[in-house]
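Excluded from the complex is one protein chain; the other protein chains are retained at their positions.
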Amino acid sequence: MDSILELKNITKKFPGVLANDQVNFDLKKGEIHALVGENGAGKSTLMNVLFGIYQQEEGEVFYKGQELDIDGPEDAIDLGIGMVHQHFMLVPTLTVAENIILGDEITTGLGHLDIKQATKEVAELSDKYGLDVDPQAKIKDIPVGMEQRVEILKALYREAEVLILDEPTAVLTPQEVKELYKIMDFLAEQGKSIIFITHKLQEVLAVSDRVTVLRDGKSIGTVKTEATSEPELAEMMVGREVLLEVDKKPAEPGELAVEVNNLSAQNNRGVKALNDVSFSIKEGEILGVAGVEGNGQTELVEVLTGLREATTGEFELKGNELLNHSARDIKGSKVAHVPEDRHKHGLVLDYTIEDNLILGYHHQQPFAQGINFNFAELEKHAEELISEYDIRPRDKDALARSLSGGNQQKVIVAREFAMDPEFLIASQPTRGVDIGAIEFIHQQIINQRDEGKAVLLVSAELSEIMSLSDRIAVMYEGEIVDILEVEEATEEKLGLLMAGGQI
Amino acid sequence: TNEQSSEQAQQQEEELKVGIVLSSGGKGDKSFNDSALRGLSRAEEEGLISNYKYLEPKQVSVVEKNLRFLAENGYDLVIGVGFMQKDALTKVSKEFPDTNFAIVDEVVENDNVASITFKEHHGSFLTGAFAALMTNRDEIEGINEQQVVGFLGGMDMPLIHKFELGYTSGVEYINKTEGTNVKAKVAYAGSSPDAFNDPAKGKEIALAQYNAGADIIYHASGGTGGGLFNAAQKENHFAIGVDSDQDYIAPGFILTTMQKRVDNAVYDVVQSLKNDNFTAGVKEYGLEKEGIKVSLSGLAPMTKAALESGDITEEQADKIREMKEMIPSEIKDKIKKIRDKIIAGEIDVPNYLEQNN
Amino acid sequence: MFENIEWKKIMKELSIPLLAIVSSFIIGTIVLLATGYPPVETYSALLKGAFGGLNNISDTLLASTPLIFTGLAVAFAFRCGLFNIGAEGQIIVAGLAAAWVGTWTGLPLVIHIPLTLIAAALAGALWIFIPAFLKAKLGVHEVITTIMFNYIAFSFTAYFNLKVLAKPGQIQTPDIKSSAYLWRLSNWIEMHSYLNLGFILALLVAGFIYYLLWKTTIGYEIRAVGSNADAAEYGGIDSTKMILVAMLISGALAGLGGAERTMGLYHNFRNGFSPGYGFTGIAVALLGRNHPVGVVLAAILFGALTNGRNYMNMLAGVPVDLVNILQAIIILFVASDLLFRRMLNYKSEGGQN
Partner (left out) sequence: MEILEVLKQIFNLQTFSSTLRMATPLILAALGGIFSERSGVINIALEGMMLAGAFVAVVVSHFTASPWLGVVGAVIFSGLFALIHAVVSIEYHAKQVVSGVALNMLAAGGTVFLLNILFNTSGTSPSVNSLSYWGNFKPTVYLALVAVGITYYILFYTSFGLRVRSVGEHPHAADSLGISVKKIRYICVVTSGMLAGLGGAHMSVGTLDVFREGMTAGRGFIALAAMIFGKWHPVGALGASLLFGFFQALQIRLQGVLPIPGEFIQMIPYIFTVIALAGVIGKATPPQASGKPFKKGER
């Protein structure tokens, strides 16, 4: 009853899009309130309205019973609203303390920064909430988990009473996620109210008190967590029943397809990030790679796809040595790659769907003759894939930039799968993708396996790894610490291995 | 109406129209563009011409267009200032055989072109001799004990080397005839056209030369020379100007100017046209008839003009007069003799451009 | 139907540059009035100088020729996500190279002309090579390195012109042989203008660049690198190589501009060879929306302004610098296209520029 925050009939339009359509939302003091919905449902928009980054066209914001007009983040901060953004908002070259006090600096005299005092206050605050951070470390030198805690501290430093966490778990290890739950519970006990945005329904069930579901910009409803279930939430989100379990026949592995031996490589900073990695994959088999992000998975995939040079090792696909060949050579040897960061790697956002559907294959027959394109072929190719993979909009000339995350991912998957690969590398194939699209992509991966392709699946999502893989390799600090059969893998075991423990 | 038109014709006959295309420094360069314009002003004041039009091409490629525009629009005399206009003027003067042309600083061999050139090397030689003589007179305020003089060039290019060589030869001549051992420091501001527009650098170069013992610096560096005058004031030494009389720019610190009397030359051409005795061909101005002048007493023309217009005060003019009076008369005599010898051809002044052709 | 849509798109593309031009002329008018020059007379002089008669039209095209080349150079690099501020250096080094090769004797014209053009293009490419290499291999920002190479070029060409190639006492290189001349229109038609084959060459090159960028895999790869280098890399495109290729082509394009000046206009290399063609090229590329057709149109506009301003000076007595001011204002307006987009209520910037 004691709502601290109420959003009533919020409507926010973007050119051509109704991002929030008469949305209602209320937050009680001391509760953890989950906000879920598909990509583009309007979650971030709603929060940005609340945080003053966007101005709503209609609707009111009530805070502690008073109607307010929030003009910018500074207003929101003043009111005691803190936001931890989906992508961290930290300045890498500054220290933890500097990042925390930024915008609300401790000064003496004419704006002289009192860094000593700031450091002290940050240390005290960090102790008070049990958020172990080093105030003097530079952001660029600390791990993601700590970055997250810095973000939370930023809000607490500003005496936030309402804390918005936009997909905070995407980059954390299971252990770190548990830590975060504890922190959230502790904060709630202290009377802080938390809005928690996530795509992972288990997380919703694990930590929240209530859940609000958005779909197509509208609020579908708010339910008590204890009174709901994953399937129910999923259906509310998508508007139809969703298959949460992957329909998967047992694997029928064929001949040895991929063999990787003693692979080592360095990361961008020149530090050894991949250490003596060996594994093999058979035809018709999915090898899952579990591990906390930053333990060499990225480097492994990059080495296998020719984007990074290995210092030593071997990589054979059906007897062909491919190690340190160019990306183009490797693609030409029928290695497909769904990259982990679709905006960075998978797409040229300023290209049309048609042009993106040939990226990496553009120089090959039948798309090109010498240096000249065969435009009729490009068109045919695009139209086929758009209908086969249900890419929306059905307009080959639409810019990739204008697609939703799920559809962008579909473009990539369509392109990579359509070229009939022998070895398929899928890295975080469903990150940030909504449930409907996840279902589709999972099915495509299984189909590829059943057609006898070797698949390497890298994911930070344990449930994804466990439901798709036939075998699971766990990476820790650049090494494969163990490879388990899927039957013997449990979440506990994997979690332990991922954190550097031993079974 | 018949009467009217004949009147008009008469007027046209009486009143000459003169057009001039300036070199890249434009109007207000305190140098030979201004000097040329002054010649025309004088002609206008004296009623030789009704008016004149000047054009300022910012690029060499526009010169031709400007010259043609003037010729097409019925100007009786079209003058091009500066050696860069040679090609364009050659072409346009052929197109308009009935128009009279003049070019300053170059030679165009056409029947309707008067080519005005100056023996800058002669003037520079005289200037060098003068500086070398003066630098030994350390009893004069502003002159030090060292026997060093300086030369500041603008852009490092042949035309400026002509000034430099004349100057250093003048210094050498004094060393030979007077048994002195005066050294000439030489520096250029740069190698791009910017080098004529960089007074800040000019000042640094001048300071460096003064610090190295020079007490008189001669320049051929366009706008860069402004820095030299500034440095002379600061160090309480002397500068020597170039082209158009520059004595008034830093009263009391510019000993003299190697004046190229472009104004006189331009005036002469206008006058000849007025008197119907315009002749084509080369008119080379030298120390004779004061086509080139290094004045060591009294006020030179620009200085007088500046005094009249109030740009300098009477006190400042007095300073200039005093400075000129302080030049020892025996030096003035020697310079006069050298001048006569040069005119008589008794001294062989090297010409960088001819040497290198 | 189809044509309708295309026209709409073209109108939309054109509307902003046009608005920018109109706006800057309005500001120009204010400046004229404030300084006491008659606007009507001034602008009609400008127009007459730019397009009044065959000679002036030819001169406008002549003035636009090097700008087409430098504009293409800047635009092409832009398409690969690169900023070539060094076209100025490239055009003068190339002009010098053409002036040198052009003096070689004993070559028939069918060899000498292409040879000289190639030499200039190579010189332009060579002059961007170090910035290109540093950008491709080490990620060194090309804006600064190309600016630095402009200044190096100024000193370098001064040295080679005055102290190596020029006859002693001269400030320009000896004239090239007639076998290396780009023929002038005045060879056939009685006229003053020096308009020469270089203009036709510029149009052909613009067409070629269009083809290269949008009809070939090379263009696909270059644009991909420009738009998202990581994605390009992922797609098996060697972005290091494409950056090198794009920059070298950009340098070569600027170099051809130098060739036209030497082989068509001056017949030698001289001081003040380029009054900022490279810098104006940036504006031309921007105004032309980095599209070859746009570049040609923008270059002709700037050529017209350059040429017209002299008539403004001759007929109305307005200092030529006013046109420089106008040009700068046009650039500022075009660069601030968001201003007009907001006015016209267009959505956010389309495409990559």
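Residue numbering begins at 1 within each chain, and the chains themselves are lettered A, B and C in the order written.
Definition applied: contacts are C-beta pairs under 8 Å (C-beta built on N, C-alpha and C of every residue); 3 or more make two chains touch, one makes a residue touch a chain.
Keep in mind that this is a model prediction, so the values were computed, not measured.
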item	value
Chains in view that touch the one left out, judged over the entire complex	A, B, C
Selected residue (touches chain absent from view) among B:Ala43, B:Val148, B:Ala220 or B:Ile249	B:Ile249
Option from B:Gly82, B:Gly166 or B:Gly227 whose C-beta touches the chain left out	B:Gly227
Of A:Met83, A:Ala414 or A:Leu496, the residue in touch with the unshown chain	A:Met83
Hidden partner interface residues of chain C, rising order	35, 83, 85, 130-131, 134, 138, 140-141, 143-145, 147-149, 151-152, 155-156, 158-159, 163, 279, 282-283, 286, 319, 321-325, 327-329, 331-332, 335-339, 349, 353
Residue numbers in chain A that touch the chain omitted from display	48, 51, 53-54, 72-77, 83, 85, 87, 89-94, 98-99, 101-105, 107, 110-113, 154
Positions on chain B where the hidden chain makes contact	25-30, 33, 56, 156, 186-188, 190-191, 194, 197-201, 203-205, 207-208, 211-212, 223, 226-227, 230, 234, 249, 311
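The rule is simple: only the chains that are shown with their structure count from here on.
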item	value
Per-chain Cα centre nearest the global Cα centre, belonging to chain	C
Centre-of-Cα separation between chain C and chain B, whole angstrom	38
Whole-Å gap between the CA centroids of chain A and chain C	45
Rounded Å distance between chain A and chain B, as computed from the means of their C-alpha atoms	76
Contacting residues of chain B [partner chain C, same complex]	24, 55-62, 64-66, 68-69, 95, 155-159, 191-194, 352-354, 356-357
Chain A contact footprint on chain C (complex, rising order)	215-218, 220-221, 223-224, 227-228, 230-238, 347, 351-352
Contacting residues of chain C [partner chain B, same complex]	59, 154-155, 158-159, 162, 166-171, 192, 265, 270-272, 275, 310, 313-314, 319-321
